[in-house]
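Removed from the display is one protein chain of the complex; every other protein chain stays in position.
A and B are the chain letters, set down in written order, and residue numbers restart from 1 in every chain.
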Amino acid sequence: MISIDWYLALSAVLFCIGIIGVLIRKNAIVIFMCVELMLNAVNLSLLSFSSYHGNVDGQILVFFSLAVAAAEAVVGLAIIIAIFRNNLSVDVSRINLLRW
Amino acid sequence: MISYIFIFLAILAVASALAVVISRNTVNSALFLVLTMVALAGVYLLLQAQFVAVIQVIVYAGAIMVLFLFVIMLLNLDAEKSLFNKLRVKYFVAFIFGVAVLAQILYSMGTVSNMLPEISPQMAQIGTVEAIGDVLFKEYILPFHIVALLLTAAATGALLIAQHTINPVTEKND
Partner (left out) sequence: MNYLHDLSTFLPGIIVGVAGLIVVLIDCYKDDYKGIVGLTIASLTAALAISIMDLFGPTGESFYGMISYGGVAAFGNTVILFGTLFCVLISYEYLEAIDHNFGEVYAMILFATTGMLGLASANNLVMIFLGLETMSICLYVLAGIIKERKTGAEAALKYFLLGAFSTGFLLYGMALLYGATGSLDIQEIAQAASSDLLFVAGGGLLLVGFFFKVSAVPFHMWTPDVYEGTPTTLTAYMSTASKSAAFIAFITIVSRLLPEGTADWSQVLQVIAIATMILGNIIALVQDNIKRMLAYSSIAHAGYLLVGLAAATPEGYSAVLYYLLAYTIMNIGAFGVVAYYERQHGLDLLDINNYAGLGFKRPMMAVMLSIFLFSLAGIPGFVGFVGKYYVFAAAIHADLIGLAIVGVLASAASVYYYLRPMVFMYMREAHKDIPLVKSGWMFKGSLIVLTILTIYFGIAPADLSHLLSSYYSGDWIAQTLIP
């Protein structure tokens, strides 16, 4: 039997890989994939808490977070297509993301 | 036995997550993300959450990632010459920030294993489609409706943004 620590640690590590990916990559699609990675990591946390509590609520939240991720993917990829049409690039460093 | 499977899946998930961040080709990133998600679905099975494991493969690896690959191929992006942002300082900040969050989260988890020593025996009943459907259509009926609206809204909004313009706008000075 594995204790819950291991699941949570795996989830935390994946979450942080996601954070670092979002902060250092400059391709908008890869940034978005890293966000999906973060959401997956959170889902793992929720599921492990749900299993160890023996409580179904966590799984329901995972279900909804999957649906939200799907909706977000649809809208996000549409936005990425729109911006690609505008400047033929999905490079966020050209989009000037941090401006006063 | 379960420990070995877990270690295998965990290493697979972490390694392919790292590969998502560092691979030069966007298609490779997407495929490694699929691998992470499938590995996580395996972990969900270890947690006895069968239903979520199945929809993880169908919805995430199946639908969402196919959408990603479709867009990547539609845009026909070249492999990037310089992978990361130029600013070296930003790397450093990102790394510090990530490690700080990791450390805080791991630190805060210190007491959990005493509180929740092992997978609850009820999980055999809870993880099934039947049990989840029961709760979903009773207690969570309102969120379920709202998710339906959200998906409709997302599809409509994506059409609005991604379609070509019907009536071109007079050019304005930016």
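One rule holds in what follows: a contact is a pair of C-beta atoms (placed from the backbone, for glycine too) under 8 Å apart; a residue touches a chain by one contact, two chains touch by 3 or more.
Not measured: the values here are computed from a predicted model.
**Q** Can you name the residues of subunit A that touch the chain not displayed here?
**A** The missing chain touches subunit A at positions 8, 15, 18-19, 22, 28, 31-32, 35, 38-39, 41-42, 45-46, 49-50, 53, 55, 57-58, 60-61, 64-65, 68, 71-72, 75-76, 79-80, 82-83, 85-87, 92, 95-100.
**Q** In the full complex, which bits of subunit B touch the chain not displayed? Write them out.
**A** Those residues of subunit B that touch the unshown chain are 104-105, 107-112, 116, 138-143, 145-147, 149-150, 152-154, 156-161, 165, 167-170, 172-174.
FYI, only the chains that are shown with their structure count from here on.
**Q** Take the average of all CA coordinates in subunit A, do the same for subunit B, and state the distance between these two points in whole angstrom.
**A** Those two chain centres are 5 Å apart.
**Q** Which of the residues in subunit B end up touching subunit A in this complex?
**A** Counting only subunit B, the residues touching subunit A are 2-3, 6, 10, 13-14, 17-18, 20-21, 26, 29-30, 33, 36-37, 40, 43-44, 46-49, 51-52, 55-56, 59-60, 63-64, 67-68, 71-72, 74-75, 77, 80, 83-86, 90-91, 93-95, 97-99, 101-102, 105-106, 109, 112-113, 116-123, 126-127, 131-132, 135-136, 140, 143, 147, 150-151, 153-155, 157-159, 161-162.
**Q** For subunit A, which residues are in contact with subunit B within the complex?
**A** It is residues 1-10, 12-21, 23-27, 29-30, 32-34, 36-37, 40, 43-44, 47-57, 59-60, 62-64, 66-75, 77-82, 84, 90-91, 93 of subunit A that touch subunit B.
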